[in-house]
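All protein chains but one are shown in place.
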């Protein structure tokens, strides 16, 4: 009787793809327009999937209000209306690709979830590009 | 050569989250606004996923028209434009959380599907909250 | 330089279409499944459109945060997770069709907007049915 | 026989809402999180609506491929993957609110369209906030 | 108290853009890939907007079930799963551009609507291209 519960959230942020170990030409070659020095931005749409047994007393896997608040305080307040490279600890040295952002969000949320629950993160960078972690 | 075929459907229903074994205060604490005595409602969007081998003669896993009719008669006609707690046998004593509704729909459909086909149900309670069973 | 600014919001509610001046048969004939005595429900998606001149100092027609709060306190808190016929003053005697709900919301919001701004409301009852007021 | 033809496009950009004539406190008060010094960003979704008579020989209002290219070269290449305030001439001194961006795009496109065609622009800053010009 | 009521519908059809008065080269130049001799196809999404006074007895502009059936019998059954150029009377000699399809649908529906109601048609040829008639 394991059920997956998915909650959507979103945050709007600027970012720049860049590897400081590379020179400018290599960065431009690999990251293209995403390497623009002043950054660009996205409406990130986030889906947080939590898998667990249904509690027979509540009929729910977990309290969805609690999950929504967890996402609000731990993800949205951290990243919303920020420049990820310049304004956040997480991406000061880590390249804020969609892959890395998803992994970072997974780790942040994982630390707050009871062990009985499995966690998956899907992150839309645009309506046409998105990532899932773990795959 | 196993392929998943997904068909979307929908039904509009009222429901109330409530555990009769608890007192009013406990119900309100756990279920919040969803415990409103007169109920509230949703446009439930349903995705039924059926997995099986592709029949080499038809090029299809199953007859999608047959599946659409099965969903219409067994799910939509049962739940559409109903108050789930008051108008349906399935939720007269079972709390109609999204988790429980998904499990109930899975069991209804499972009973009509050939054994060679696997079945998964995704149910959107709102565009922002949804569940999957089995996970 | 008049620009329209649109803000989306949503609320989940139960309702029943019913005219108490008619007998049961007439109600069933006109409103069909929507006349179900215990009600059914929807995820109402609301678009509030405000039209006005762009303020040259702010570059904005109005403060979108103010508008979002107005919608939250005057519309969402009033109707979200309610049975419109049983739990709200507005629809105790007024039939909660999508048309009437849109007109009621327009009147509520109109009373709070400065005269210099025009107001339009679009209300989705389902993703397939929606209304606009004024037309 | 006037028909409206609408073409969607998109660009991803960073921006910062800011009025240099105001002090920091006033900027923060009016623009809130959108005043973040390093900027934030959006997936801007653009709808370009062109209204005109249907040409009886082609059955079309205008060549949609020509319109798509016009949008690509005049709007997408100008704003996509840019920081609007720092990387574009248009918003070096003009506050890049959704209202102002829509007006700027309208002016750019208007200059390239034959007089017989009317032009309207809708710009989604997020899936929940959008503007239309002219209203 | 005029309200607009919008109903969505859809049909899947093949079509070919072609003007028999032109030679092959001219057709290819104007219509590009859409001139492919064997045709291509679309999931046409249709929005039918009807504007009128709200009936105080029903709270509705018109019976939405009646409108849904009108669209089903007059539009969907006529065009769904057809090759528009080869299988329908309407487009045997008329070029099935989105503009022309919208005008044809408007005329078909207009003939069945009471005079007190205004009618508007929006037709999505793809999620990125759509037309509105009248504009």
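Each chain carries a letter (A, B, C, D and E) given by its place in the written order, and its residues are counted from 1.
One rule holds for everything that comes next: contacts are C-beta pairs under 8 Å (C-beta built on N, C-alpha and C of every residue); 3 or more make two chains touch, one makes a residue touch a chain.
Keep in mind that what you see is a predicted model, and the values were worked out from it rather than measured.
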Touching partners, among the displayed chains, of the absent chain: A, B, E
Contacting the left-out chain in the complete assembly, out of E:18, E:42 or E:78: E:42
For chain E, the residues touching the chain missing from this view: 10, 12-15, 33-34, 36, 38-43, 80-83, 86-87, 126-127
Interface residues of chain B (partner: the chain not displayed): 1-8, 49, 51, 54, 57-61, 63-65, 118
Residues of chain A (touch criterion as defined above) contacting the omitted chain: 17, 19, 21, 30-32, 94-100, 102-103, 127-135
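Convention: only the chains that are shown with their structure count from here on.
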Between chain E and chain C, distance of the C-alpha-averaged centres to the nearest whole Å: 29
Shared interface positions of chain A, touching two or more other chains: none
Pairs of chains in contact (touch as defined earlier), listed by label: A-B, A-D, B-C, C-D, C-E, D-E
